[in-house]
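All protein chains but one are shown in place.
Here is chain A:
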Amino acid sequence: MTGEWPLYEVFVRGKRGLNHVHVGSLRAADDDMALHNARDLYTRRNEGVSIWVVKAADIAASSPDEKDPFFAPSGDKVYRHPTFYDIPENVPHM
């Protein structure tokens, strides 16, 4: 049964200089098999130079809701953005 095979999430670095990006998931018996399956499933056309696989059960995640109070701390801090500050137009290079 594949039910015995844990679910893995797959992250691929498209090329040097880019972050790993989540591309999907797969089932595999162990880490080695997960890496091999991820290569065959998600990088058949040179889509990546590096793959991370991690058991889905090992990921800690915030609630997906956009109204989640979890993100409230950054909601009212407009002064963290450069556009918050008025600088006269005659000041160069800023």
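The definition used in the following text is that a residue touches a chain if its C-beta (ideal position, glycine included) is under 8 Å from a C-beta of that chain, and two chains touch if they have at least 3 such contacts; residues count from 1.
Definition applied: contacts and distances are computed from a predicted model.
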So one subunit is absent here. Using its UniProt record, which name fits best from "3-methyl-2-oxobutanoate dehydrogenase subunit alpha", "1,2-phenylacetyl-CoA epoxidase subunit PaaA", "Sugar ABC transporter ATP-binding protein" or "3-isopropylmalate dehydratase large subunit"? "1,2-phenylacetyl-CoA epoxidase subunit PaaA"
Touching the missing chain, which residues of chain A? 1-5, 7, 23-27, 29-30, 33, 40-41, 44-45, 61, 63-65, 67, 69, 72-73
